[in-house]
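Up next is chain A:
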Amino acid sequence: MSVGPAWYMALAAVLFGIGALGILTRRNALVMFMSIELMLNAVNLTFVAASRALGGIEGQVAVLFVMVVAAAEVTVGLAIIVAVFRRRATASVDELAELAG
Partner candidate 1 sequence: MEVFIEAAIKSVIVFGLLLTVTIFLVWIERKVVADMQNRVGPNRAGPWGILQTVADGIKLIFKEPITPRMVQFGLYLAAPIAALIPALLIFLVIPIGRPFTLGDRVIDMAGTDLNIALLYILGFSSMAVYAVVLAGWSSGSKYPLLGAVRASAQMISYEAAMGLALVPVIIWTGSTSLTAIVTSQQAPFAVDWLPSWLPAWNLVLIPSFVIFFIAGVAETNRAPFDLVEAESEIVGGYHTEYSGFRFAMFFLAEYINIFNISALTVTLFLGGWDGPFFGPHFLQFWLLPPLYFLAKTLALVVVFVWIRASVPRMRYDQLMSFGWKQLIPVSLAWIVLFSVFQAIRQFGMPWA
Partner candidate 2 sequence: MGEWIVFVIFAIASVAGGLAMVSARNPVYSAMGLLLTMFSMAVFYVLNLAHFVAAIQLLIYAGAVMTLFLFVIMLIGVDKAEDTTEQIPLQRPIAGLLGVGLLVLVLLAGRAAWVTGRGAIPQETGTIEAISDEFFANWILPFEATAILLTIAAVATIAMAQFLMKPRAVPADSDEVAA
(Lines give C-alpha, C1' and ligand atoms only; values in the text may rest on other atoms or scores of the structure.)
Protein backbone atom coordinates (compact mmCIF):
# COMPACT_ATOMS: atom_id res chain seq x y z
CA MET A 1 0.00 0.00 0.00
CA SER A 2 1.66 3.08 -1.17
CA VAL A 3 1.15 6.71 -0.36
CA GLY A 4 -0.92 8.45 -3.01
CA PRO A 5 0.25 11.56 -4.76
CA ALA A 6 -2.44 13.63 -3.07
CA TRP A 7 -0.59 13.35 0.21
CA TYR A 8 2.61 14.53 -1.30
CA MET A 9 0.78 17.42 -2.90
CA ALA A 10 -0.78 18.39 0.40
CA LEU A 11 2.56 18.16 2.16
CA ALA A 12 4.12 20.27 -0.59
CA ALA A 13 1.37 22.85 -0.17
CA VAL A 14 2.08 23.06 3.53
CA LEU A 15 5.79 23.45 2.96
CA PHE A 16 5.18 26.06 0.30
CA GLY A 17 2.98 28.00 2.70
CA ILE A 18 5.67 27.83 5.38
CA GLY A 19 8.20 29.14 2.89
CA ALA A 20 5.92 31.99 1.90
CA LEU A 21 5.39 32.87 5.53
CA GLY A 22 9.14 32.87 6.05
CA ILE A 23 9.64 35.37 3.26
CA LEU A 24 6.98 37.65 4.62
CA THR A 25 7.96 37.57 8.27
CA ARG A 26 11.75 37.27 8.38
CA ARG A 27 14.03 40.24 7.95
CA ASN A 28 17.29 38.38 7.50
CA ALA A 29 18.14 38.16 3.82
CA LEU A 30 19.71 34.75 4.32
CA VAL A 31 16.65 33.31 5.96
CA MET A 32 14.47 34.76 3.24
CA PHE A 33 16.72 33.07 0.76
CA MET A 34 16.31 29.79 2.58
CA SER A 35 12.56 30.26 2.50
CA ILE A 36 12.74 30.56 -1.24
CA GLU A 37 14.71 27.33 -1.37
CA LEU A 38 12.05 25.69 0.74
CA MET A 39 9.37 26.79 -1.68
CA LEU A 40 11.38 25.47 -4.59
CA ASN A 41 11.75 22.18 -2.79
CA ALA A 42 8.03 22.01 -2.19
CA VAL A 43 7.44 22.45 -5.88
CA ASN A 44 10.04 19.82 -6.65
CA LEU A 45 8.18 17.40 -4.45
CA THR A 46 5.01 17.90 -6.46
CA PHE A 47 6.96 17.28 -9.63
CA VAL A 48 8.36 14.01 -8.41
CA ALA A 49 5.07 12.84 -6.99
CA ALA A 50 3.24 13.70 -10.18
CA SER A 51 5.96 12.07 -12.21
CA ARG A 52 5.40 8.84 -10.36
CA ALA A 53 1.63 9.10 -10.51
CA LEU A 54 1.62 9.72 -14.23
CA GLY A 55 4.19 7.08 -14.97
CA GLY A 56 6.55 9.43 -16.73
CA ILE A 57 10.02 10.72 -16.10
CA GLU A 58 9.62 14.31 -17.24
CA GLY A 59 8.80 15.42 -13.72
CA GLN A 60 12.16 14.25 -12.50
CA VAL A 61 13.86 16.00 -15.40
CA ALA A 62 12.07 19.19 -14.43
CA VAL A 63 13.26 18.77 -10.84
CA LEU A 64 16.83 18.48 -12.03
CA PHE A 65 16.48 21.68 -13.99
CA VAL A 66 15.02 23.44 -10.98
CA MET A 67 17.94 22.24 -8.90
CA VAL A 68 20.49 23.51 -11.37
CA VAL A 69 18.84 26.88 -11.62
CA ALA A 70 18.48 27.05 -7.87
CA ALA A 71 22.15 26.30 -7.46
CA ALA A 72 23.06 29.10 -9.83
CA GLU A 73 20.64 31.39 -8.06
CA VAL A 74 22.12 30.58 -4.68
CA THR A 75 25.69 31.30 -5.72
CA VAL A 76 24.80 34.65 -7.23
CA GLY A 77 22.36 35.52 -4.49
CA LEU A 78 24.80 34.75 -1.74
CA ALA A 79 27.50 36.71 -3.52
CA ILE A 80 25.13 39.66 -3.59
CA ILE A 81 24.32 39.27 0.06
CA VAL A 82 28.00 39.16 0.94
CA ALA A 83 28.63 42.22 -1.22
CA VAL A 84 25.80 44.10 0.42
CA PHE A 85 27.03 43.07 3.81
CA ARG A 86 30.52 44.34 3.11
CA ARG A 87 29.11 47.73 2.28
CA ARG A 88 26.28 48.01 4.75
CA ALA A 89 27.23 45.63 7.53
CA THR A 90 23.71 44.34 7.69
CA ALA A 91 21.77 41.42 6.34
CA SER A 92 18.41 42.91 7.14
CA VAL A 93 16.38 43.62 4.03
CA ASP A 94 14.34 46.26 5.85
CA GLU A 95 17.35 48.51 6.00
CA LEU A 96 17.90 48.21 2.25
CA ALA A 97 15.05 50.51 1.36
CA GLU A 98 16.80 53.07 -0.84
CA LEU A 99 14.36 52.32 -3.65
CA ALA A 100 11.47 53.71 -1.66
CA GLY A 101 9.43 56.13 -3.73
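In this section, contacts are C-beta pairs under 8 Å (C-beta built on N, C-alpha and C of every residue); 3 or more make two chains touch, one makes a residue touch a chain; residues count from 1.
Basis for inclusion: all candidates are chains of the complex that A comes from, given by their letters.
Nothing here was measured: the structure is a model prediction, and the numbers come from that model.
For chain A, the touching partner in this complex, chosen from 1 or 2, is 2.
Chain contact summary for the complex, chain A toward candidate 2: residues 1-3, 5-11, 13-22, 24-28, 30-31, 33-35, 37-38, 41, 44-45, 48-58, 60-61, 63-65, 67-76, 78-83, 85-89, 91, 94.
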